[in-house]
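With one protein chain withheld, the remaining protein chains of the complex are depicted in position.
Chain lettering (A and B) follows the sequence in which the chains are written, and residue indices restart at 1 in each chain.
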Amino acid sequence: MRTRMPRVLACGATLALAASLAACGNGSGGGSSDDGRIHVLVYGDASNKVEKQMVDTFNKTSKVKAVLDTIPGADYQQKLQTIINTPQAPDIFFNWGGGSIQPFVKAGLLMPLDDFVKKDPNLDDKFLPSVYNSAVVEGKPYGIPMRGTQPVLLFSNKEVLDKAGVKQPATWDQLLAAVKQLKSEGVTPIALGGGDQWPTLMWFEYVYDRVAGPELFQKALSGDKDAWASADSKKALGMLKELVDTGAFGKNYDSVKYTNGASPALVAQGKAGFELMGSWYYAQQQQDAKDFAAKGLGYSTFPTIPGGKGDPSDVVGNTNNFYSVLKKTKHPEAVAEFLKLMYSDEFVKAQMAIGNLPTTTNTPKFLDTSASPEYSRFQYDLVAKAKSFQLSWDQAFPPSAMTPIHQTVQQFFNGQLDTDGFIKAMQALPTE
Amino acid sequence: MTTQLTSAPPTAAPGKARRRPEDSHTARGTRPGFLWALPATLFFALFALAPLVMVAVLSFMSWNGLGSPQFVGTDNWERILDDPVMINSIWLTLLLTALGVVIQTPLSIVLGVWAAGHQRNRAVLSAVYFVPLLLSATAVSVLWRALLDPNFGIPARMTWLFGDGNLFGEQATAIGVLAFVSTWQFTPFHTLIYQGAARAIPPVLYQAAAIDGAGRYRQFFHITLPQLRNSVITSMILMIVGGLTTFETVLILTQGGPGTDTTISAYYMYQKAFKGFDFGAGSAIALCLVVAATVVSLIVVRVSGYDKMRSDMEGVS
Partner (left out) sequence: MRHRPNYLAGAGSIVWLVLVGLPLYVMLAATLRTRQDYAKHGPVSFPRDFTLDNYTAAFDSGFGRYFLNTIVVTLCVVGVVLLLVPPLAYAIVRSRSRVTSQVFRLFLLGLAIPAQAVIVPMFYLISEAGLYDNLLGVILPTAAFCLPMSALILSGAMRDISPELFEAMTMDGASPRRMFFQLVVPLSRGGLSTIVVFSALQAWNGFLFPLVLTQSDSTKVITLGLYNFQTEHGVDIPGLLGAVTLSMVPVLLVYLFARRALVQGLMGMGGK
């Protein structure tokens, strides 16, 4: 049985309101998508500069004008979900690909972009496939990459490592040995912002990929509950448990946060040896500890796990952010034109200028213009060569699974859940 | 009706007590009728109760905010009443609320009575005390998270007290931090209530007591406290309701963690509705909270006789 009760009720209740307030409106404001413009809705933060520039560039030539609306960061997804099925919905909106758009696709709200791609194959060919794929839902593309890629890397304090006679580890065993050595030197081997929960998750993502390959998680994501109970899954959990139990993260990691700068400060000040974090870490350190970022910050991909099924070139992290298009947009041609800007030279240059690393095929031309060319090139090659670029689990699953995932990884690290408890909790996650 | 604009209570205004239609039907004195409450009630009904009714309807539906809601009967209710996290969240909520009332009530009474004095230093200090109330929950949590950081904050300098400083990694200490930060944030407001009430106590009472030789502490317990009774009830209702519905502190300080150890009901509702987009279950939890808080405040009101306590303690009626 289908009902439309809430809206019916809302209409009833608002009739009186509308009548009494009809005369009082102080200007109608923007917001509705039928005002002859395309509304582009993005997550509000420092990167908006480029999005604004793209909108301006677009408006110079286009008859249909675009307007940029920003939603202050923290509650972006909440607000988006509230408005997306209403007249206030935007035409184009920012998202994380994967699970973040899956419910919208299921509800039939989004426009598959294959028609756009047919007319302009560049809307596919100009982007790195490993990135482009994370906005493909049920075989159809739904998003165009629109910011920078953010693979997760293993960062370190070179000075601390040198002092302890430790090298950036290439294998898991080297990592374990480094942990022991650093511990005996009295530093926290690995800084972890466990208070934010998602940094803990990054360890699971890499160890699972290295041990079992990307297929295990893909299976789990498609609803195969047995994947979590497989031998590979248990092996990965055993290795993580061992790492935690040797004291790799110290004792108070759940009270440390990344988002208030505490865990990066541990590394920058030599109180910790390593930290596993997204590539934005470099920029964070440049802001907070300039000298360290220039001289002392080491980075590498995640160590390999000998005997594991995962390819050593695999990466995990945020592949990119994406623009998706609402089916009911009144200006599909204009929208397609706007999306084409996302592989333009101007776009790439502007993103590089604010420290983002775009994932278009013309990016290498501009790598030397980056503030830190060596670091940009390392990342770009990593992503371009990756056999698989696994989108973070909490983004790959639908939004309803995000909180349970965060809780579960935290509970496994602090011992509230054992291997079986973890498996059970992951099996209970909603996959659609 | 004459409009006589004097602020002092009038001494003489001849004429009969005119009854107006909206005025009370009681024989003794003229009292305002329901019409006085009508505008506020209508406004409130439209913007708060109407949405609440929709929430009640939603609690019987399955809806992720996108398609059309589907009617699912008592499904959501069965699910949440069967959910160990939900059951646990109720205990946590009650615990935090009780902690809030027990810590904040005495503290804000003492501070409020103290701040009611007219000395200049008290005025300056109470302005400082007031500042936490001005801060948004985000700022408060950012500040305390920074101050309580195990490596760079206070715990690092006071290891004799905090040990390894893993305040957010254990349930007991995490709850302690939440209770403390709420106290820090909300005590100023309750202090303000008590300060106003304490200033309103007629000085005559103290003068009489002083003549009888009552010391400061006897005056406090025999005059001040009894005179603050209404305010204590008001402030306690606010604390209880506030305690049952706060979630921002949890949201930013602990995110319900470690694990689900500080997932109180209001935060759980937020998670269900806005992280999980399960608006049906979220609405059911929200409704539980509204009912619980209303019942508790009605009990407080009833037990204390607050609703009967018009200005007629001496028996005007």
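In this text, a residue touches a chain if its C-beta (ideal position, glycine included) is under 8 Å from a C-beta of that chain, and two chains touch if they have at least 3 such contacts.
Keep in mind the model is a prediction, meaning the values are calculated, not measured.
*Asks:* Looking at the whole complex, which visible chains does the left-out chain touch?
*Replies:* A, B
*Asks:* Which is it among B:Met54, B:Leu92, B:Ile109 or B:Val177 that touches the chain not included here?
*Replies:* Answering carefully, the residue with contact to the hidden chain is B:Met54.
*Asks:* Have a look at A:Ile38, A:Met111, A:Leu192 or A:Ala265 and name the one touching the chain we're not showing.
*Replies:* A:Ala265
*Asks:* Considering the entire assembly, which residues of subunit A contact the chain that has been omitted?
*Replies:* Output for subunit A: 6-7, 9-11, 13-14, 17-18, 21-22, 24-32, 43-48, 67, 69-75, 78-79, 82-83, 86-88, 258-261, 264-265, 268-269, 278, 280, 284, 287-290.
*Asks:* In the complete complex, the non-displayed chain touches which residues of subunit B?
*Replies:* 1-2, 4-18, 20, 23-26, 28-34, 36-37, 39-41, 43-44, 46-52, 54-55, 58, 65, 110-111, 114, 118, 123, 125, 127-136, 138-140, 142-144, 146-147, 149, 152-154, 157, 184, 189, 192-193, 196-197, 199-200, 203, 206-207, 210, 216, 230-231, 233-234, 237-238, 241, 244-245, 247, 266, 269-270, 273-274, 279, 282-283, 286-287, 289-290, 292-294, 297-298, 301, 307, 309-314, 316
Here is the rule we use: only the chains that are shown with their structure count from here on.
*Asks:* How many angstrom between the C-alpha centroids of subunit B and subunit A?
*Replies:* Here subunit A and subunit B have centroids separated by 39 Å.
*Asks:* Using the touch definition up top, name the residues of subunit A that touch subunit B in the complex.
*Replies:* It comes out as residues 1-6, 9-10, 13, 16-17, 75, 78, 81-82, 84-85, 103-104, 106-107, 109, 194-197, 250-257, 260, 262, 265-266, 271, 399-403, 406-407, 410-411, 414, 416-417.
*Asks:* Provide the residue numbers of subunit B that touch subunit A in the complex, in ascending order.
*Replies:* 46, 50, 53-54, 57-58, 61, 63-71, 142, 145-146, 148-152, 164-169, 254-260, 271, 274-278
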